[in-house]
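Note that one protein chain of the assembly has been removed; the remaining protein chains are unaltered in position.
By letter and in written order, the chains are A and B; residue numbering begins at 1 in each of them.
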Amino acid sequence: MLLRRLVGVLTLLALLSACSPIEPWVKPYEREHLADPIMAFDRVPVATAFMDHVYEVRMAARGATGAVGGGCGCN
Amino acid sequence: MKQSIARITVRGLAALLVALPVFAGGSAGPAPAFSLMSRAGNTVNLSQYKGQVVMINFWASWCGPCRQEMPLLENIYKKYGKLGFTLIGVNVEPDSKVAEAWLKQTPVSFPVLFDTDSKVSKLYNVTGMPTTVFIDRKGNLRAVHQSYNPGDENGYMDQIRALMRE
Partner (left out) sequence: MQLKSPRASRLTITVLALGALYSAPSRPGVLPEDEADVEWNRYEGGGQVIEGKTWLVRKKIGDKFSVEYTHLIDVVSGASIDVQLSASPYIEQRTQDSVSAQYLRGKSTYSVSFSHSYEPDYRSNTAVFSISQDMFGDLTTLSMSYRRTWNDVYRMECGMHSKTGVCEDKIHDPVFGEKTEDQRSYGVGLTQIITRNSLLSANFEVVTDEGWIANPYRDVAYVDPTVGRGFSLEPETDPNTRTSNALGVDYKYYLPFRAAADVQYRYFQDTWGIRAHTAQLGYTQPWRHWTFDGTFRYYTQSAADFYSNAFLYATQQNFMSRNRELSTYNSWSAGLGASYQFTIPHVPWIQKSTANVRYDHMVINYQDFRDALDVDPAKGVTIGTAPLYVLKVNIFQIFLSAWF
């Protein structure tokens, strides 16, 4: 009885993982704007790193300045 | 007791097999038909390539790996193009001007079609950039390859040769 239930649950999980419950609402072929270099969170990392450094020295606040993500979503 | 366990296991495995994504080997059914405007200015229909092995590459000029792949696809086309094989590039950008400008800098000789309203991308369920699909001589969809990493072109050529031998 337990074995039957377990196999049933595993089967359900296998089926669910195949068809991902969350469909990406922005398709990979719709990412031309997000892939544009001007949409990078940090377009000029050298300049941003320097300004972050100036602010950290003169200000008490620190942390939570980096953002990773966006882009073309390729590969 | 033993019989019911066996039955459960078989049913479970069968369900798992159905759930596995269908790639390489078995056929996933006929490749969806479509017709799109090509770079040359004429309308191209997938059905006109029946009898040949067809490789469709979905790409965009803003996609780094896609751009990296193009010269290698051009080599594949030059190598097998006269042996009953054809390569079709489907550009997925709504504005084809950018792609045309890029193609002027990196020319290719295989047909490039413009899927400006994404209907073919949706039809082929493109879930990654780039996506490459392989269609056999009978017009059936045989394999789907996501992404591009250097070295993948060897896998492409193996797949093409296998389909050409059939």
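Everything that follows uses one rule, which is that a residue touches a chain if its C-beta (ideal position, glycine included) is under 8 Å from a C-beta of that chain, and two chains touch if they have at least 3 such contacts.
Computed from a predicted structure; not experimentally measured.
Visitor: Touching the absent chain: which residues on chain B qualify?
Guide: 64-65, 127-128, 149-151
Visitor: Over the whole complex, note the residues of chain A touching the chain we left out.
Guide: Output for chain A: 20, 22-26, 28, 30-34, 36, 38-47, 49-75.
We take it that only the chains that are shown with their structure count from here on.
Visitor: Enumerate the contact residues on chain A facing chain B in the complex.
Guide: 3-4, 7, 10-11, 14-15, 17-18, 24, 27-32, 35-36, 72-75
Visitor: Report the residues of chain B in contact with chain A in the complex, numbered from low to high.
Guide: 4-5, 8-9, 11-12, 15-16, 18-21, 58, 60, 62-66, 92-94, 115, 118, 121-122, 126-131, 147-149
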